[in-house]
Every structure is written in structure tokens, then in C-alpha cells.
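Here the complex is missing a single protein chain, while all its other protein chains stay put.
And then chain A:
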Amino acid sequence: MGSDIKVQVKNLTKKFGDLLVLDNASFDIKKGEFLCIVGPTGCGKTTFLNLLVKLIEPTEGQILIDGEPADPKKHNLSFVFQEPSAFPWLTVEQNIRYGLETKKVAEGIIKERTDQIIGLLGLEKFRKSYPHQLSASTEQRIVIGRSFAMHPDLLLMDEPYGQMDIKLRYYLEDEVIKLWKATGSTVIFITHNIEEAVYLAERCLVLSQKPTTVKSEVVIDLERPRNIADPRFIDIRQKVTDMIKWW
């Protein structure tokens, strides 16, 4: 069991002054797992993510990757933010290369991975385009591609499709699954859309209202591609919805 655990979150607690935002959250993530985290709006999901990638330091507790404390300089972390975050001054190709170049990966590997991601995203003809020449959804796909190109130890996605319409979301959700399978990355995907969580995740963590704790977890063992009209899918979605109920 021990060897296939990739990320361990132990008693993670965060206080801002007297305000307790995150209270003693603990869970493990297996290597190559796709984990979704759902929770009510304003429950501190972003704080939680920022802690995981070390943008802020926890008050107590720790995050271990392969048994060592998480460190962006040592580990291969990647974050897809909610806001558009493609670098406007880099072309599609240069954007995808950025993380790998930052990590000083060998040129041969950079080229191979970049080609793979551009191929998977079907962006061959936009290789030399700048983000502002493309649609907002394509920009977000570049950002997601840039993160997967890292073959990250841990990839965090903070409601990356929050601003897209339903039709596009289905398409992009399928694409994310394709990238995840091709790269074998370990993914934490945060969303407040329960259907999206059930569609994507192998396992789903439900967070409570502030101060946030992990309220419960649901294993989703439906085969892929999933059908949102499948009675079993609807069952699980209902179960998660009942757990989360904040209204």
C-alpha cells in the first residue's frame, strides 16, 4: 500500500490571525490518481490549493510528496489557475515549453513532450500563434497542456472550466482525461460543479463549510467514458450532492 501513495496531506491547518480557515485536513492521494475536491463556495478551496503548492505556508501540518516535504524547487508541481494564465508574450509552443525550461529539462525531452501535448490538444496549426489570437477556451487548454507537459508529481486544477459553457466543458473534460491518461499524472481537480466532479474523478473529497475539513470521500468506480444519464452516475451525483448540502 505504502509505495503507491504519492501525496500525503497530514493534519493540514491554516489560520489567518484568529480566523481558522482549514482545520486539520488529512488525506492521501495514490500515484496517478484523479481526485476531485468539491465544497461549498467560500469554503477555502483556494487557500487549500495555495497550501498544497506552497504559495502559502501552513500554520500546522505538512504535505509530503513521495515521503518528502513538498517543495516546488524539488518536486514537479503544476497549477492551473481559474484565471487565464497563458503568458501573452509567448507563443503556444513557448508557453508549453515554459515549465520544462524552468526545470532545465533536457532539450530532447522538452521537444518530445511539447510535440506530444500539441498533438493531443490538436493545436498543431496554432503552434506559432500568441494566446490573444486564440479563443479564451483555447488559451485555457494551452495552460492545461503546459501543466501536463511537466508530467507533474502533482497537478492542481482550480475550477479551470469555471467560465466555459456546458458544451465546451464536456469537450474539455474529455480532453483532460485524455491528457491525464497519456501522462500518468496525479491530479487534484477542484470544482463546485458536482456533475463535473463525478464525471472526472476516481475519488471525490467533500469539504465542509469553514473552517474547512474533509467531510467525507466517495469512490467513483464507473467505467469511462462516463454517461451522465446512466442511473448509477445519477445515484453517485445525488449522494455527493446530499453530502455537500450547504443550502
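Rule of thumb we're sticking to: contacts are C-beta pairs under 8 Å (C-beta built on N, C-alpha and C of every residue); 3 or more make two chains touch, one makes a residue touch a chain; residues count from 1.
The definition used in the following text is that contacts and distances are computed from a predicted model.
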Just by its UniProt name, which of "ATP synthase subunit b", "Pup--protein ligase", "NitT/TauT family transport system permease protein" or "Na+/H+ antiporter subunit D" is the chain not shown in this complex? "NitT/TauT family transport system permease protein"
Contacting the left-out chain in the complete assembly, out of A:Phe79, A:Phe148, A:Tyr161 or A:Tyr199: A:Phe79
Since one chain isn't shown, list which residues of chain A touch it in the complete complex. 53-55, 71-79, 81, 83, 85, 87-90, 98-99, 102-103, 130, 132-133, 150
